[in-house]
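Note that one protein chain is taken out, while the other chains of the complex remain in position.
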Amino acid sequence: MTRITIHRIWKMFIAAAVAASTATAASAWEPTKPVQFIVPAGTGGGADQMARFLQGVIAKNNLMKQPLVVVNKGGGAGAEGFLEVKGAKGDAHSLVITLSNLFTTPLATGIPVSYKDMTPVAMLALDQFVLWVNTESEYKTAADFVKAVKTGENRKFKMGGTGSKQEDQIITVAIERATTPNKMTYVPYQGGGAVAVQLVGKHVDSTVNNPIEAVSHWKAGKVRALCIFDKARSIYKTKITADQAWSDIPTCKESGLDVEYQMLRGIFMAPGVTPDQTAFYVDLFKKVAATPEWKQFMEDGAFNQTMMTGDDFVKWVDAANKTHYDLMKEANFLAAGK
Amino acid sequence: MMSGHTEEDDGPSLVTNGTMEIVLAAVLMLIGAIAIYDSVNIGFGWRDDGPAPGFFPFWVGLTLVGSSLINLFQGIRKSSARETFVTKPQFGRVLAVLIPSILYVAAIGGLNLGPIQIPGLGIYLASAIFIALFMIFIGKESVIKAILVGCFVPLVTFFMFEKWFLVPLPKGPIEAALGLA
Partner (left out) sequence: MEEISALIGGFKVALSWYNLALMFIGILLGVIIGVLPGLGGANGVAILLPLTFSMPPTSAIIMLSCIYWGALFGGAITSILFNIPGEPWSVATTFDGHPMAQNGRADEALTAAFTSSFVGAFFAVLLITFLAPVVAKFALKFGPAEFFAVFFLTFASFVGMGKGSPFKVLAAMTLGFVLGAVGLDKVTGSLRMTFGHTELLSGFDFLVAVIGLFGIGEILSSMEGGLKFGGAKATIRLDAVFTTWKKLLKYWATSLRSCLIGCWMGITPGGATPASFMSYGLAKKFSPNGDNFGKGEIEGVIAPETAAHAAGTAALLPMLTLGIPGSPTAAVLLGGLMIWGLQPGPMLFVEQKDFVWGLIASMYLGNVVGLIVVLTCVPLFAAILRVPFSIIGPVILVVCAIGAYTIHNSMFDVWLMLVFGLFGYLFQKLGYPLPPLVLAIVLGDKAEEAFRQAMLGSQGSMTIFWSNPLVATIMTLGMILLFWPIISALKERVFSAPPTAKT
């Protein structure tokens, strides 16, 4: 009995060893072991959802021979995850998906990690932000809202958002440029879903939730979309509420609030990898983007489907970092020495 | 203060309760002091929009120091202070599991002590060795049984975590040689 078991296990080991050695024989580079896909945030958030979705799509369509393994490293507002990738020099089996904390965490906490310490792979999409108020509030447009904050009592308006000194609070600061001299009170919560509910329950006056976090309440007529923080209106024309589609939401700029902000959903890998290795992943994510599942996912979340790789991507990231730096400097969010 | 107490009749006793009360209270006071130190640095006041980040750690740290101080004095004064905390054979048995555990954890990930760097064995090999040696030397079980259990547990773990749930655990030279790392 025992002998048979041991024999069988031994066979398995040999099989595994053979499989590993043949895999390396192929000409172009491809992963030789499971690829660790780091999410610099907790389970259940937007980045985590996207990572697990990618994992599923890649597995389902057989786009990669080795499995993609999602690992959450959200400690220190994501610094934990970025530090891990930074430290895995030359390891082509570690990827990280980014959210805005790629920029905000190093700036706000002074933790020594930067996007420059990692190899950029691709921008998958840009996540949108929309200014929401409760349907029962009197504000019909962004201009109404700005005017009310501006002429009302200082700090009386409560803006709910996810995290502290991160994207939602940065947008709040940017909005406050238009409401001088008055400021809003920013109340940080743990997740976007909770923030949307706080708005429905009237515990806050406004939010800048991502479309997917608020869409269900929008559909149910509980919240009103005032404007979208993008250059141009959304391209999705399917009606979500009785009379509005994503494309019917005006941009903030056209409604008199000159603020633009989008969140990077991009992929980076460890420093010191070869161009071959980066090319494999660029190709992989291009294949993902061509799947019908991905297109549906983009539409459900009303994402801006800009995909960038190479130099374009690097340029975009540099510019985004500058924007974050300026806004955070103005808001006094920078860590000492930054 | 240290373990050198004077009770002649209590031969195998190693440490008294009183001593351990003092040691633990002192450690807790130190932790409280760290909390206070840090909150003073980041601000512990009450700002106009509520407490500063250091407000809670400051007061909590202060309470920890205060209550530990009381525990310290009560620990010395209490009647049980002179009673035995642990006898020599008891302590020996605790060390018999504590020291192997420490070595086991060190063996998993290796150690990085500046000039001395010991590479880790990975969790599977370390676990196999730990279980087998523990069973042989501490548990006085038969060698064959020890080796069987020692191999079986890591193997089950390996398939469960690496293959089934796709959770990577620390690996070492064995897995690398087999192409599994």
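Couple of notes before you dig in:
Lettered A and B in written order, each chain numbered from 1.
By definition in this document, a contact is a pair of C-beta atoms (placed from the backbone, for glycine too) under 8 Å apart; a residue touches a chain by one contact, two chains touch by 3 or more.
Predicted, not measured: the structure shown is a model, and the values here were computed from it.
Taking every chain of the complex into account, the chain not shown here touches A, B.
Contact with the chain not shown here comes from a single listed residue; of B:76, B:96, B:118 or B:177, that residue is B:96.
Between the chain not shown and the residues A:35, A:64, A:79 or A:126, the one that touches is A:79. The hidden chain makes contact, of the residues B:31, B:147 or B:174, with B:31.
Annotation for subunit A: contacts to the undisplayed chain at residues 42-45, 48-49, 52-53, 55-57, 59-60, 70-77, 79-80, 83, 108-109, 111, 155, 158, 163-166, 185-191, 193-194, 196-198, 200-201, 203-204, 212-213, 215-217, 219-220, 222, 293, 296-297, 300-301, 333. Where subunit B meets the omitted chain, the residues involved are 17, 20-21, 24-25, 28, 31-32, 34-35, 38-39, 42, 46-54, 56-57, 60-61, 63-64, 67-68, 70-71, 74-75, 85-86, 90-91, 93-94, 96-98, 101-102, 104-105, 108-109, 123, 127, 130-131, 134-135, 138-141, 145, 149, 153-154, 157, 160-161, 165-170.
The rule is simple: only the chains that are shown with their structure count from here on.
Subunit A and subunit B have CA centres that are 38 Å apart. Contacts from subunit A toward subunit B in the complex involve residues 2, 9, 13, 16-17, 19-21, 33-34, 36, 67, 69, 71, 155, 185. If you check the complex, the residues on subunit B that touch subunit A are 49, 148, 155, 166-168, 178-181.
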